[in-house]
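Only a single protein chain was left out; the remaining protein chains are all shown in position.
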Amino acid sequence: MSLRDLLSPFYVWQRAFEKPYTTKRPTLDRPGAPAYRGFHINITETCVGCGSCHTICQNHAIDMVAVDEYVGRDGDSGLRPRFDYGRCCWCGLCVDICTAGSLRMSNEYAWISEDPGDFHFTAGIDDKPWQENALGYRRAEGYHLYPPKRITMPMLPVEESVNTFDEVVRGYDKEQAKKEADRCVECGICVATCPAHMDVPDYIHSIRDGDYEKGLQLMYRTNPFPATCGRICTRRCESVCPVGILGEPVAIRWLKRFIVDQVDKKDYPRILNEPIGESDFKVAIIGAGPGGLSAAYYLRQQGHAVTVYESRASAGGMLRYGVPSYRLPDVELDKDIEHILAIGVDIKYDTEIGRDISFETLLEDNDAIFMSTGLSVPSSMRIHGEDHPRVLSGLQVLADVASGRDPGIGKKIAVIGGGNVAMDAARVSRRLGADVTLLYRRRISDMPADDEEIDESQAEGVVIVQQAIPVEVLDADGTERVCIKWGEAKMVDDPKGGRPRPVLQEDRMHTETYDCIISAIGQSSDLGYLSSEVQDQLAIEWGRFKPVEYQHTMMEKVFVGGDFANRTADAISAIEDGHHAARGINRFLNPDAFIKAEMQDE
Amino acid sequence: MNTIDEILDYAIDQEQQAADFYEEVAKNAETASMKKILLDFSEEEKHHKKILQAVKTGEHELTPQQEILDLKIADYLVEVEVSKNISYQDALIIAMKRERAAYELYTDIAARVPEGHLREVLDGLAREEEKHKLFFETEYDERILTDN
Amino acid sequence: MTSLNRHTLTGHSAALDFSQPEPVDLSSGKYVKLWQGPQHPGITGNMSLELTLEGDTIIGCKTHVGYLHRGFEKLMERRTFIQNFTVVCRIAVPEPTFNEYLYSHAVEELSGIEIPDRAVWLRTLNLELMRLASFLMWIGGQSGAFGMYTVPNWTLSHRDFVLDLFEEMTGARIYHMYIVPGGVRAGLPEGFEKRARDVMDSTEKMLGQVERVMFNNAVTKARSRGLGIIDPEMIDPYGIVGPNARACGVARDLRKDEPYLAYDQLDFDIITGHDCDAYGRAWQRLQETRQSIDLIRQCLDRMPVDGPFQADMPNVLHWKVPAGETYVKAECTRGEYGYYMVTDGSEYVRRVHVRGPSYTHAIAVMERLAVGCNIADIAGLMVSLHTYPPEIER
Amino acid sequence: MNEKTLNTMLEKLKQEFDISDIVEHKPRLTTFTVSKQHAETLIRELRDREAYTHLNFMTCIDYIEDGIFSLVYMLHNYGKKHSLGVHVNISRNGEEVFSIHTLWAQAWTYQRELREMYGIRFTDSPRLDEDFCLEGWDQIPPMRREFDTKKFSHERFGHREGRSSEVPREHMKVQLYPNRGGDEE
Amino acid sequence: MFKKSLNTEDTLENAGLTVEEQQLFSNARPQAYEPYPIKAVEDFANWARANSLWILAFGTGCGAIEMRPLMTARFDANRFGVAGRPTPRQSSVFVIGGYASVKTLKRIVRSYEQMQGPKFVIALGICPVNGGMYFDSYNTVNRFDQYLPVDLYITGCMPRPEVLVAGIMELQKMIKAGKCNGANRYVDNFDWYKANQKKVIKNWDMPDYNW
Partner (left out) sequence: MIYQSLGEWFDKIGNFSLTLLIVTVYGLLMGAFIERIIAKVQGRIGIPYKQPFINVLKNIFKRTAISHGIMFYLGPVFRIAGGIGTLAFIPVIFGSETFSNFSTAGDLFLVIYFMFFGQLGMALGAGESGHPYSAIGVARGLSQMTAYEVPFALAVVAIVLQYGTLSINDIVAAQQGGWQHWTMVTNWPATLAAMLAFLGMTGYSPFDIFLAPQEIPIGPPTEFHSAYLGLLQLNRALFGATKLILFMNLFFGGATGWPELMLKTWLIYMVAIVVGVAFPRYRVDQGIRFFFKLPTLIGIMSIIYVQMVLTA
């Protein structure tokens, strides 16, 4: 024991003359740090209810509960996370995974209650004092729990693609597909948006597992055109994919394509091996497009004798005659169609209703009819000079090319329109060696065509002139060529809502001469094969079928579907219409079975 | 046509004529669906007529100064013949052209009368017809010019 | 009585004699059985000691644990790889980040992920701050165990200042959940460096005071000199690691021996002592606390200011780690902290074993050192071994 | 540890003991499996002859699908800075195992834990049957893979009521397209 | 004295104890705390109770880690009349520091019963509410209110010392208002609580009541 050891401890008194460490008012003076992980905030407007927070929460602290306000919005499940603060550990994984970036944490941390049942709340819906807190934990910039960027799709280089009808998109390899499939958060929001309600998360899951056969089976449950849809689907699913809110959506279409690409056609019967039911019913289907064939496929599975009547020489409808082969090679389309036919669907080519066989006979001979004749009539622009011989329709040009005929378009052409048909016509024309100018009434951003299509067509050298309203078609004096007069448009906001509308500016007119003009402003259905009585019975209103359950029309045996009925004009809705009609026809043919089944359910 | 009432009566009559026109066309239409559309147009015109009647009795006021959006679609489309199997597109074109004609008529007359209450009424009627035209043009823009 | 195993420090064989003391006849009235804990302020955490006394002297000690057993290793088998990182930090409350780091490191090693440089430095800083906080609490605990409550008040306040730094850096005070497989969750907030340096300065000043007050203290010395002497012979057979071993002069420090993170780029030496008693261990830890402050300053000096702090990661929602087996370890305040992980290629881990240094320190070592102690010294002895029950039972 | 000395050592051990499945996980960690008969001697040899003096830990992996427990002894050589993981496979149904409590002081604690968590018995290990972490445990040893902790927790401890959650996909189906989608009727 | 009164009507069996051990514990049922008949006296007593909360120093879970800053200089709970007390006899507040493993629950129950009324329980963190982090653990209870009456819950993982201070202030308010009667709830539903406790604590080698 040294003297130092006795005296040194008295240094302790030094502290008595300093400021205490104590926080004066601990409950008031110490808010959480700016990035403190306190109570949850959810911006319910941005949230899409994907449930990733629910999935990642290791404590099962998050329930997804229905919030009426948000039910029925496209790309929104109508569910919002509800937190159980008897479980939450404030790890913030839910914030990190939040696909919409709507979930965050406040720096509030005090919640005291006598009742243990109190600690529940739906963030953003239940009124809590911290909802407006500006501080708190946010996911840091550059920190992700899933890759936000899509795996780049290998494409044919533009220099090559512009000269060939070979498929532009090369497709993922296994590694890429696995990586891309890995980005899926398996929320299933896309399932609702997909017109066919395909099991998107499940077949993406099968890619991760490497079980492509299972993926194919899953796809065929809702869609007998996976090879086709894997290439040209309008993929509304991707537009609502929550992963796409802060990053790029999962490439659902390419993954679908990937699965089909992995499976050889000759393995289809073994893999799918659909059970064919027993039935004595006969069903006729008018139109061998996606809608008709889809209905045929699902009806055939029930065992009905299905006959498809097709006016052209090949099946596929718009898929074959409207979609150019650099987007959808015939061989891929055939892969789908051949399997449908393989399960025993009978098809009669070059058979036009009204010409070769009357609708009434069909009605007589069959137990049910499904009509899906699509939109085969190109819309007319109804401008002066439109009947000029050098004004071609986009549909015609595409059909000619698909059938191997030369559409005879010349070297310098104009395409009018902004939809996929216009794009296809333009890109086909480029491949045929023409300089293409595309005139569109509105802005590029308003185009209904796929963004990819627009980008690719521009890359391939299509010149897009936006806000150009064609006003008149003129003869180019003394030549085979044709003149078009068009006026610039300005975009005007419609006070009643809707997208901005283009208004012609009469003082800004242009005239240009082309070898031909391809008009692709829209199509309508041809009801010519139906007598007016039948048309009356079908009760078509404002150009549409009156909606009845299961694609049923007002006529007893008649079901309709596809572009013909739904006007969304894409293959996937036609496919779902066909599927749904098949379901409806089934119910119609076997009402007892369904009543029994429903009674059993209850 | 010197008094306001006279002008309004004329306008009401015009609307009635339009309604009759659509009914007549509907009678000849081939399909029930097209018939329905045309009868709807006719109803629309009758509705316009009612508005004008209300203006006459003072229950409704015209709004001569109002800016109405002009999509100018009716300006450059071709004239369409009335026929039995007329399409929806054509029906819309006929309708918007008729409204445009009425609008032009009132504007013309308005330009000729001196400034005052009468002119205001005529202007108001013109606006009213413009509104009707916009209705059909919007429908055309939405349903026909879908661009796909 | 003769059969009672009174360990002495004479001869080498004593260190290797692991036999259990034989039970004594309590009904003789000569001995008292006394339970210390779990409800007892002198116990480090929620555990208990079953003591057999003869007078004031302990002749038998049994450690009882399990009061905090939550079955982490089982829970981890049914959570995905990302979910586990939030769970592991709960294994050791005073220094959760070592768990986070080791778990993340094991997963990264098995799945072949290389973390970016900035994440390496942020992790190093985080671990060193944690070491500092833990040591500060320990100093308070050791002082408190001998009945001096001034020092705990000071050190725990400074620990709280370090926790404030953590709060800024990671968003939480205790369970930071900052080191995530693949990197860290965020960079440093603005002005952090300055605030950290201020805390380091004030803590260093406070440590000076603590040294004068607690270490140069006749009573502390009287209490802790000669208490719980660890024979250097015991170190390997008993698996003694960390400061407890270094205080005996055995220079083993994983930061130097098998450098991880940025430790091979930091400038420091292994500190060793030569007193094998409680005082020596306390002195050792005081020096290591200072070293920790120095290391934090070095980290702050050399911290990359930008760049990614997370490696490219798969989607964690269905993350499968390839089949494999690894053992990763780091030097925590108590010594070698290790994670043994076996994966089988699924979304869940096959087996994780968490090796905490307290496992040996609090049971085998404690039970041996306690024998012959005065009953009043048991708390001091226990704290001097720096045991922490949750890492024993997990 | 340099590769050559490691290989020499392993070769030497291979000759004496029944060693298989040698895997070098990283430069500082190698694991292998040894038969149960040779294991005790091997571990002792490693400690005394090869200077693997530090027992990092001892644990067990349940390979329920193969019907075995794999005991893992992680030994460390401070001099060479190298760890050796020794796997010993034993049958899952109550096979008794040698005890290493005479080699390391803390080993009996591990063995006591393994007895409690897996139900493995170690011959002559002290205090083997004393409760370690659990008290009054009346189920199968909890770390065995067939023991479902969540189910058990739910049954014995219960959860607070008033919770329910919807699956977005199912919820949307019911709300938006009840008759459509993939389910065949 | 109380402990010898083995034959009163309303006694507990304490079965499972050895005869010697039975002698060590009371068999009498616990009795509810009756407020003083004069309200002013009761209010005054409550005021005194509220301003002198002695916490039992039993760190039952992670929560113990935040008790240290709370009791030391940074947050200095002493100035609110809070003090740590190492013996249950003298404590009036039991702070459940988070999860309770079955083994600890047994000790908690015992310590709680040794506390003299009026006594209060604060449950920290999420685990006592609904299992928290360890909702699926085989060794921790999920709903603490099944086993002991809780007067106040503070959510968080861990709740910061600041919230603890806020919780203590809230508890003080409740005590002053005479609303804190968890201990009486325990007495009223004694059999229910005991049954729940025995459901999870399988080796019930302690007395049913041991005050």
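Points to keep in mind about this one:
Chains: A, B, C, D and E, in written order; residue numbering restarts at 1 for each.
Please note the rule applied: a contact is a pair of C-beta atoms (placed from the backbone, for glycine too) under 8 Å apart; a residue touches a chain by one contact, two chains touch by 3 or more.
It should be emphasised that the depicted structure is a prediction, and the values quoted were computed from it without experimental measurement.
The chain not shown here makes contact, within the complete complex, with A, C, E. Of C:Pro23, C:Gly147 or C:Gly307, it is C:Gly147 that touches the chain left out of the display. Residue-wise, the contact with the chain that is not shown comes from C:Ala379, picked out of C:Leu188, C:Ala379 or C:Ile392.
Residues of chain A in touch with the missing chain: 9-13, 15-16, 18, 20-22.
Within the entire complex, the positions of chain C that touch the omitted partner chain are 32, 34, 36, 40-42, 56, 143-150, 153-154, 157, 213-214, 217-220, 222-223, 374-380. Chain E meets the missing chain through residues 1-3, 26, 30-31, 33, 45, 48-49, 51-52, 57, 72-73, 76, 78-79, 81, 84-87, 89-90, 92, 116-118, 211.
Operating definition for what follows: only the chains that are shown with their structure count from here on.
Hopping across touching chains, the smallest step count from chain A to chain E is 1.
Contact with chain C and chain E alike is made by A, D.
Taking the mean of C-alpha positions as each chain's centre, the chain lying farthest from the centre of chain D is B.
Chain D and chain E have CA centres that are 38 Å apart. One inter-chain figure worth recording: chain B and chain C are separated by 87 Å, centre to centre, where each centre is the mean of the chain's CA atoms.
Our note on geometry: chain B versus chain D, Cα centroid distance of 86 Å, whole angstroms.
In chain C, 66, 69, 71, 74-75, 78, 86-87, 153-154, 157, 160, 175 are the positions where the chain touches two or more neighbouring chains simultaneously.
Under the contact definition stated at the top, the residues of chain D that touch 2 or more other chains are 133-135, 142, 147, 149-150, 160.
By the document's touch criterion, interfaces exist between A-B, A-C, A-D, A-E, C-D, C-E, D-E.
Interface residues of chain A, counted against chain E in their complex, comprise 20-23, 26-27, 30, 59-60, 84-90, 109-116, 118-119. Those residues of chain D lying in contact with chain E across their complex are 133-139, 142, 147, 149-150, 152-154, 156-160. Of all residues in chain E, only 56-62, 64-66, 68-69, 72-74, 84, 86, 88, 99, 101, 103-104, 107, 111, 133-134, 136-140, 157-158, 160 touch chain C in the complex they form.
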